[in-house]
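The complex appears here minus one protein chain, its other protein chains still in place.
All chains are identified by letter, namely A, B and C, in their written order; residue positions are counted from 1 within each chain.
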């Protein structure tokens, strides 16, 4: 996990941000292919198009900080530092998966990296990050916790309860609202009147800020400010990152409900394209960008192949991990 | 239930408002005495000091409109028109009580008067009123529903979910937040940062207004405006009525946590005193006010005595009303 | 009504799609029926089980925010004002977030008010394991509500039962929790081409799926089909198993089970979900406390493991009771 401290990213840092976004992109493309070809059963929720949010925010974190996220969590867990192969392995339900195959695509978790988990019940994970923040506050570790959730999740009870609790307890928490314009198949404007969701923060006496969620540097800057506040004991921040879900909600969704042109407009603002444009401005040449892309693709593909080769869990293993002692 | 239409209350209307507030006051004084003397087991949550909220709001309603309220609901249910004796009877657990003795002090309900009930789970009743509003919208009855809840309840999930749903569906609902400064024993400032709770409405794209909850005319005016909006299909309003709970939270609470002088200051602004002052300005004499008080006291006492004389429910009756058909 | 003279024309349809058909028939029959839930309208449902309803019934079909507590409470409030709401809680596991509304409000409203109101609300939920959805999207949540009087519980196992029971549930004046098993979505069946009340299935009446004389096997939904499979293998071994599907857990048709036990004297209950606190243990308790003398052998409870539902197909398949296990346990019991 990179700990960025300079006010703006250097060339090297930006290259690193791009590499990590590409890693997630390739990862998700491979997972999408697996589910389309029914290599895996069940459902999956992909992150293509939102990479700048997870990469930008986690880049403002340091070792010891934590994240929680949703069933659309591959990107966040990888950005937090989970190994590619064990993440693939979990989605494949392999014994070597992050969770031994018990959790699957919606539950990638890597405590060793501070990725406290992916949760499949909308809104359920927000208080988990509040609790991590409370622990940091009591233990004086200075750690910050970031919780990633969607626009649709901002209408469920736990969002309200957790925002309020975190504010009154001044917890070191970043509420990262990934506004990708849709909750499942519903445009946000059909499920709430005031679609400027960052304005909800005021009701809790918490700062709320909207940011271009496809610009990784913009996200990074906003996250740094929020992290600073949190570490200095000034409490939580609501960050609304405006972004777009390039694929459907889940495996079974063709996303027919999208108005014509919407996807293309957002593809033109693809976070990876934007980052590459930044780098060109910094004088990075095409060859370096192509090499980076090729290198990432090779590494991610290799990780996928490793995971595919792993054993299935033994049927007996299903009895493990219910209890510590019983 | 009085249907007030004039922009401000006439002398006669104000006298009626005062009578209804006094009714509730005497009712609660008697209930408090019963629980103090352990005439009844269990717990009770009293409304003395908040009468202007229930009386003011329900006076802006018409026949067919509905209310829901909390365990601190005697005042609202009476203001909505429930009979005194059957309300007393329910608190006493009598067969003749509003709910046949099955609900008790926390559950006074009189559907025939549009009092959809008193609910003992904080926040649980807000969506009930949203549902009543939805029915009115679909059936085109023009009916409005008002839901009464406390400052503490504004921190629980159902508040958030229901405010948002009512706003996006433009439901004819009045959210009546009775801010009596405490949730159980916690001053509101200890459980939320922004104690101006009416400001939360903005996040939902709903008007929010703060009003002196001890001035029955002020409450009435605000309620009329909200009711007009609702009937005209413009959707819900959040009304934050600033008031004070003159007794402890429940039977067992001596309310030691109140800062010195706070109670006295609020007693000086007792809603009944304020209404009487208004009437004096309108030229009503002491004798009339004393006569009104005496008359109300006699009627309420008589209702209490009737209820005390009623039979206990038969043990068999406990099996009734679980199912319509089974 | 079908008379003896006419036989209604039947059409084939699957378990996933018959949901919209049953909803449409009730929405068409009763103008007070309304339907709300997340993406149930414009999108046609997360499982495409409610397609076409919004187009046909307009405002009576409402999409909601992701707010299950508000969804259930709104349904209750609308019911108090004379509507007959059906609410969808996508996955039954999400009943957890609105459990209070289901258990403390919906189930108790009529009782607490002393019978002042009827609360004709139907809550539809996609239930159960076997499709690889992991621990938070695969539970047999009907077992969470058995200890809560005031909620009828329906668990259809066939297309015909889903159609007939859902229509009956909507017409019922008590709250009904209606569980649709995800792993039966592809199951095919036949319903009348035109709305036809003679296809309604009453709540509280079990189905004797297969008659037999040696052992009584009671199972619902996915397990009902595995029990039928097991009965076939048992027949091959010369063992005659009677398979009973209660179809509704509350009210429970104990009489049909008892009648069967008078023949077989042997009981096997197959339940999806962990063994403790489930309907299987409840049935075994009812039989042994009330009809002890009918049993010539210990009752058998075949349930899932006492663990959450694991994701990996190897693990999830092992977690679910298998037909082979039913066969061997039943055979052992007959040999007891």
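Here is the rule we go by: a contact is a pair of C-beta atoms (placed from the backbone, for glycine too) under 8 Å apart; a residue touches a chain by one contact, two chains touch by 3 or more.
The structure displayed is predicted, hence computed values, not measured ones.
When the omitted chain is restored, the residue from A:134, A:266 or A:310 that touches it is A:134. The missing chain, though absent from the display, is touched by one residue of B:48, B:80, B:129 or B:155; that residue is B:155. Touching the chain that is not shown, out of A:98, A:241, A:274 or A:289: A:98 (per the contact rule at the top). Mapped onto chain A, the footprint of the missing chain covers residues 66, 68, 97-103, 107, 109-112, 116-117, 119, 121, 124-136, 138-139, 143, 145, 157-158, 161-162, 164-165, 168-169, 320-326. Interface with the hidden chain, as seen from chain B, comprises residues 40-43, 93-94, 97, 99, 101-107, 119-124, 152-153, 155-157, 183-186, 190-192, 257, 312-315, 317-319, 322. Contact between chain C and the absent chain runs through residues 93-94, 96-97, 99-101, 103-104, 107-108, 111-112, 134-136, 143-150, 250, 273-282, 284-286, 288-290, 292-293, 295, 297-301, 306-308, 310.
By definition in this document, only the chains that are shown with their structure count from here on.
Annotation: 37 Å between the Cα-based centres of chain A and chain C. Annotation: 41 Å between the Cα-based centres of chain B and chain C. For chain A, residues touching at least two other chains, in rising order: 155-157, 190-192. Each of the following residues of chain C touches two or more other chains: 64-65, 67-69.
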